[in-house]
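Sharing a structure, written as structure tokens. Questions coming.
With one protein chain withheld, the remaining protein chains of the complex are depicted in position.
Read from first to last, the chains carry the letters A, B, C, D and E; within each, the first residue is number 1.
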Amino acid sequence: MIQIVCLIVLFSLAILTPLVARQVRSDRQGMFLSLVLMALFGAFLLQLPAVTSGTAEQFSAGWMPQIGLSFSFMLDGLSLLFALVITGVGAAVMLYAGYYFDKPEESTRFFALIMAFTGSMLALVMAGNLITLFIAWEGTSILSFLLIGFKGKDQEARRSASQALMITGGGGLALLAGLLLLGSAAGSYELADIAASGEALQMHPWIGAILILIFIGCFTKSAQFPFHFWLPNAMSAPSPASAFLHSATMVKAGVYLLARLQPTLGDLPLWTTALPVFGLVTLGFGALVALRQTDLKGMLAYSTISQLGALVALIGLPESHGIKAAMVGILAHALYKGTLFLVVGAVDHAAETRDIRILGGLRRTLPGFAWVTLIAGLSMAGMPPLFGFVSKELMIEAVIQQPIALAVMGVSAALTVTLALRLYLEVFILPPRETALPAHEAHHLPRGMVIGPGVLAAASIVAGIGIAPLITPLVEPAVGTDTRLYLFPPEGINQAFLMSMLALAVGAGVFAIRRVWLAWRLPTLITGPQVYRAAVSGVESFGDLLLRSQNGKIRNYLMVILLSVLILIALPILILDRGLPIPPILLTTAADVLKAVLLILSLLATAASILLDRHLLAALALGAAGYAIGGIFLLEPAPDVALVQFLVETLATVLIIVILARTSTEERKRAISTLWGGVSRRGVWRDAALSAAIGAAVTTFALAAVSSRQGRTTIADWHLANALPQVGVNDVVAGIITDFRGTDTVIEISVFGIAALGVLTLLARPVPGRTRILIRRRRRRSDTQLKDALQEDAETPELLLYRSRFTNPVTQLAASIILPIAVLIALGHILYAGAAPGDGFTAGVIIGLGIALWFVVYGYEDTKRRLPWLHPTPLIGFGLTLALVNALLPVLFGRAFLAFTPVNGIDIAEIKIASTTLFEIAICLAVFGGISTIMEAISHPRECEPL
Amino acid sequence: MTDTLLLGPIFIPLLGAAVGILLSREKTIQHAIGFAAGVLAWLCSIGVLAATLNGDLLTYRLGGWTPPYGIVLVGDLLSALFAVMATTVIAAGLLYALGCRDQSVSYPAFMPLFLCMGAGLNGALYTGDIFTLFVFIELMVIASVILVAISDNRLGLEAAIKYLFISAMGTLFLLIGIASLYATFGTLNMADIGRLLATGERPLLAQSAAVMLMCAFLLKSAVFPFHFWQPDFHTTAPTPVHAVLSSVVVKVGVYGLIRMMTLMFTAEAPLIQDLLVILGVIGICFGSLGALRTYDAKRLLAYSTFGQIGFILVGIGWGTAAALAGALVYAVNHAFIKSSLLMITGTVSSRKHNKSAKIADIGGLGKGMVLASGLYFLGGLSLAGVPPLNGFVSKVALVQGGIGTDEWVVFGLVVGAGMITLLYMTRTWQLIFQQPPADSLKTKPHGDSPLAPTLLIGLCIALGFFASPLLDVAARTVAQLGDPQVYIRAVLGG
Amino acid sequence: MPISEVVGLVFVGIGVFFSLVGVVGIIRLPDVYSRIHASGKVSTLGIIGLLVGAAFLLPDVTLKAFVLALLLVITSPVASHAIAAAAHRQGIAPVQAVRDDLSGKRTAIPPNM
Amino acid sequence: MSEIANVFLQIALIVLIALLFPCVYRVLIGPSPADRLQALETITTLLIGIIIVLAILQRSAFVIDVGMALAAFAFIATLAIARYLAEGRVF
Amino acid sequence: MNTLFALATGAMFAMGVFQLLRRDLIKAAMGFYILFTAINLLFLAVGAYDGVVPAYVNSDNTLDGQPSDPLVQALILTAIVISFGSYALLLGLIAVSSRRFRTVDSDEVDQLKG
Partner (left out) sequence: MRLSTFVFAVPMAVLWMGLTSRTTLESFGVGYLLSAAILLARPPRLRLNVARLPGQLWALFVYALILFRDIVLSGIDVARRVLSPDMRLKLGIITVPTGDTRKSPFVAALSADVITLTPGELVVEIEGDDTLYVHCLDAEASARTADQVQARRLALLLRIMGRETDE
């Protein structure tokens, strides 16, 4: 239960802090939160007996069983050890942080993040489910990202944050894969089950991959070479965060997970080779690099890396030799390194620099911190009787049988001593080394700031001296075996003790000659950040390369698409070609001849529309092709389709002519000049080849389709049989359109209606303040001449330009005769839709054409004036609404959508009134409205579009 | 009676659109009706899902005609799930539109077009007739083309032209496919086609129909090499439209692919799946890298969609029940994440006078927009699959489906691609919300309302913590899809 | 063969004949204006001939044929006039003209295609 | 309808079809746009004629309905084109 | 006859595709239109029967001969309406494009890239 309580407390604090604490002074915030963490520390400590006896409460609740995720937490020795470190160090850091931040809004943000982090970190170490663990793991990465980028204004901080997230997040992905594979291999994602299935797991074929993936995750998180470089850069974070996350807790998450899995998988050869190798390399590398840093935080970061390497190496030692040392090392390191980070933060605050070359003699301004540093430094150096000494002893003892490991460990220990000396002496005691650099006058810091580090430093002493009674009970349950910790070897002076004494001496010696090695110019090796940046920029240039394909040329896009389809479609044709029957072309009747002629005519006209290099002529050719196709429909015989085709073709021709008139001749000339000249000859051939191939494929389909006609049964048989009995129409096509597949029609007129609306909105959208009468400058060529010619019957200057000589008695008479006839014809189509060609759609097109004629004859202004009742857009809306209401009304009465409802009892002139009549009227109105809308839009004289 | 619910998500928005056109002068009423229609459609779709949860299918015979002679709407778990996803985002988009200050949103045509787009989408999901599918898709396409063309972004026009051309290719493929199916089986009802395909041999036309339908659906989902239109078209759309396009409209193709592979072309499915894995992987790479390198925050999200669709395709392509379920979960979660991210980006860029979301222009634009910053961050993390957000759940579900497929390279890529997502999302977040604004940056005091993205992010969080129901629905959906006879029996009876 | 059929066929023949004449004119006549005359003949006499024939051969369409003829009579001259006017406004002069009353009123608008 | 009538009508149909080709020739050679337009107008008219003969042959009144639409409305396109030719604009 | 029909359908498709790939947007729009016409021809080809009479049933629910397939006719009608709507919209878009970008050459309408 404690697990849940502490998670709830911490996450609530994370949410509440920024909400309620804005007015509270930051040191008070820190103090409060520190008390909370201390309370949690106490609570965890109280769990110790239960944990030791193995009766600690586990918490488990279902969460997402489908993906194996359960909300389960446990508390064993290992978890408890980490939990104590987290809450304990956390309490000290909170206390310190309260003084570190000047502005309450900064501190509330910080505290919110840090509380969330603490919660995540605790969840991580207490998680009883692999996925839960991973969730917490990622949580810590994200919060670390936010903390590193805490000073977001600073570009360096942002970059470091991003880099850290990439490395740990990327490792996290590997870890996720590893954990999922692990869970999948074990058949359960519960840690307890995994622990129980160790044998089976070690035999599993995926285990190598699983280990490698998990290692990548842990190495990135725990800053192992070669993934270490994010950690030094992470020092952009505020110092309390560095102390807490990047030294005491988060970077130990990898170590934690390794330690967690060590009992289960620690016997594998991969485990016992990879971990020591990477760990030792990291250990030595970190210790070496740390020495030559100039930034205090950099020194500490590399030192941390080095220590993390040691921990990883220890966990990788065979037969659990190093576990005890690792556990103690975690504790000791958390205490002294946390202290040192806090000190560095204070130094930074006071001296406004972290450059060790400039710093010096700070003992006078920061005496408390000097003492604290001395203690923590000595602990780090492994000076008895401090905690660090015990830790170092154990480490050396663990590797005492392995010469290489021992050597690395020894050298690193010595170098760590040097580092400790540098930290203390060069910052607090000795004068600045390079006085040439501008020195900062250090100022005093609030007194309370030293409490936090002071407590931690004191803990190093207390833990060292009281090691047996205090630390043993903590470590024992974590290690799982009988553990005896001692300050001095009871057997007397042993090898390990000698080694650590030697390290102290050598370290001091190295410090003494520091002027020598600091002056060395070492060859610059390829650094991690460089590799990282190179990798990122490599990925980026690959991305740029890919994006070049998005070159903005629609023709290229279309070509790629068509080519791809061709390749895909070629497969079944080639594989399945069982020899299509190709019947000979026989023309037996005049109708056949006619069909053949019309087919050829349509092809010729289409070809002409391609070859002609005048838009108008191409449009005419296209219209001719369309009419020919209409003829083909007629011969099918499909009179309904033919009718629609003829009408639509007429309208389409009007439309394209208008569009030609509305685009400037120069632009069109320029565009059409590219017809043959604008692309290379090869390009033309390429297009032709592609087109031919597609044509061939379609021909194959069509042949297959027509040759399969014999003996087919289709649902059309049912339509033929049922049109008259069920919906009372002779025209089966009409029956299908309005009833059997009436919904298609509802949607289709919606498409048409909104397309019209779109044209209107596009061409005539009102832009406030920009409405002006268009003076058609693009037609300047003829305007003056027209103006002269029209002078005599000019009414207003605007109208003058629109009044065309085309608006003459002949055309006017035609317009006024055709419109009522069109309406009459349309009514005929509607009322006899079920008995003859024509339906609501053709009716709409016909009235629309009648209106189009008016626009052609009179132009926009005059038409609007002469047909004041014409409001096209609401007509669309009305038509669609009517259609839908007609369709939905039966639903309200418990019948089907668009149910056929005949109106009986009316029998005049064979007109059949039914729900479909209303539907046809609706279709007609929508289509008529749509066409009129398009006409109105394209004849609109206003140039409203902001260019 | 519950069958009638199927009408709601299609015809309520359509009626709203019709009335909206009728009342185009009354903007307030029009918008109110539009939003109400969106909410009603949403409720209906939830009703459909609730009614199908127990494994029953809803079928509605339009006009009362017996299938396969008439058109039938079918609500199975797959369509119900996708429809809930769609209507949710559409309702959110409508909500965003109400608080949007774009010029284009104020046009009388906007609301009807938006509703038509939604109606077309829902119709495409529910219809059990392949030709009606085409008609609904066209409704959706035409509406979206216009919406993009009238966008405040003047390049919307260019994108609309390009899309209209490319979409015409998709329409052609679809129509050729439909024609081939009709030529072979003499029917248009998908269940009927499935029934006949399950019994008979496969002539050339049936095979090519499979290819053509697949191409059409791949194009609708902007899968490589049919993707060219997508970044242009999505990016230049008005924000609420972009949110719907990039999150749910692209899923129509995914839906179609799943439908055709599980209901009709079950024998061809393995071949198609292999192809989908390849295309999906290319999409993942292309989309992720494109997002990393493109020059516009909205375009980045469009490329990201390209990549995310790749993940879904890989899931479908892996073909295992778990992978397919993972793909479904991925699809749904991505819809909510992506739409919210787009809306937040829109909210931020609406503060600029030219509403540009160019990366060069928006550095520090979000300074002081705490809510937007938080939402964007959460959305970005979710997109990258960071727990405990819903994106994580989809990633885990998908990756678990990939375990044991022996496609380790793909598996690794799927896992690894999350890193690039993380990179571009955090980079952009830092850029917009952390970087100090340039001195020349002038912002408007008011932008679009962040209410809709807030709700959507809330949904993302909720779906992260309480994903069980979704996972459960996905698993049941996959189980249902496993036996096409269930669908066929429900539609054709017997 | 009933007499109505014979009469019908004769009219069909007349219709086809005038259509032929019109098309020959379209090929032979020297300028656009004169060709429009020929075109007009196809529409008026040719189609009317066919329609009368249809009325005899297919008695139920008699009225329909009449209506079609009427529509053609209304629209055909309008189209012919419009084309002629367009030619005139494009500055096309009649060839071989023995007289041209419009010669001074012709403004040369280059074809705008 | 007798066989002779049938043959006669078929011949009439073929003649009308053949007449389309000179018109196409005129469409292609022009020379002026008005020429082409006028030739197209003739093609439309011929199509109406063909439709009428077809109606007689197929004994189908429906076919004439289609011809009616052509007769009544095809000239609108002609008018639009003519106006465009004459004035460089339609509206 | 059917063979000729199939060939014509394919040829129409080929020409439509070729036209679609032109730089001139108006020409490309014509290609768009041709393609949809070609699709209608294809639908005609997939019709179930070689019809000799229109699909009209008499008042006693009989047919005068083999009717043409009414279903494909209905499908074609729907396709015509939709494709005409799209075509009108496309032309409108091109007209606005000419106004906004001062060009109807698709290679010059290429500001969206990358």
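Following the convention adopted for this analysis, a contact is a pair of C-beta atoms (placed from the backbone, for glycine too) under 8 Å apart; a residue touches a chain by one contact, two chains touch by 3 or more.
What you see is a predicted model, and the numbers here were worked out from it, not measured in a lab.
Within the set A:593, A:827 or A:888, the residue that contacts the chain not displayed is A:827. In the full complex, subunit C touches the hidden chain at residues 17-18, 21, 24-25, 28-31, 33-34, 36-38, 40-41, 44-45, 60-61, 63-64, 66-68, 70, 73-74, 76-78, 80-81, 84-85, 87-88, 94-103, 105.
Within the entire complex, the positions of subunit A that touch the omitted partner chain are 792, 808-810, 812-813, 816, 819-821, 823-825, 827-828, 831-832, 836, 869, 908-911.
Convention: only the chains that are shown with their structure count from here on.
For the pair subunit A and subunit C, chains touching both partners: D.
Set side by side, A-E and C-D show the greater C-beta contact count at A-E. Think of the whole protein's Cα atoms as having one middle point; the chain whose own Cα middle lies nearest to it is B.
Of all chains, C has its CA centroid at the greatest distance from the CA centroid of subunit A.
Our note on geometry: subunit A versus subunit D, Cα centroid distance of 60 Å, whole angstroms. If each chain is reduced to the centroid of its CA atoms, subunit A and subunit B end up 15 Å from each other.
Looking at subunit C, residues 71, 74-75, 78, 82, 85, 89, 109, 112-113 sit in touch with two or more other chains.
For subunit A, residues that reach two or more other chains under the stated contact definition are 547, 550, 554, 558, 562, 615-617, 637, 639, 651, 660, 665, 698, 700-701, 705, 712, 714-716, 719, 741, 744, 748, 751, 754-755, 758, 762, 781-782, 805-806, 811, 814, 818, 821, 938. Contact annotation for chain pairs lists A-B, A-C, A-D, A-E, B-E, C-D, D-E, with touch applied as defined. Only residues 62-69, 131, 134-135, 138-139, 142, 145, 149, 152-153, 155, 158, 161-162, 165-166, 169-170, 173-174, 176-177, 180-181, 184, 209, 536, 539-540, 542-544, 546-547, 549-550, 554, 557-558, 560-562, 564-565, 568-569, 571-573, 575-578, 580, 698, 700-701, 704-705, 708, 712-716, 718-719, 722, 739-744, 746-748, 750-751, 753-755, 757-758, 760-762, 765, 767, 873-874, 876-878, 880-881, 883-885, 887-888, 891, 895-900 of subunit A touch subunit B when the two sit together in their complex. Considering their complex, residues 71, 74-75, 77-78, 81-82, 85, 89, 107, 109-110, 112-113 of subunit C touch subunit A. Interface residues of subunit D facing subunit A in the complex, by the touch rule stated above, are 9-11, 13-14, 17, 20, 24, 27-28, 33, 36-37, 40, 43-44, 47, 50-51, 54, 57-58, 60-63, 65-66, 68-70, 72-77, 79-91.
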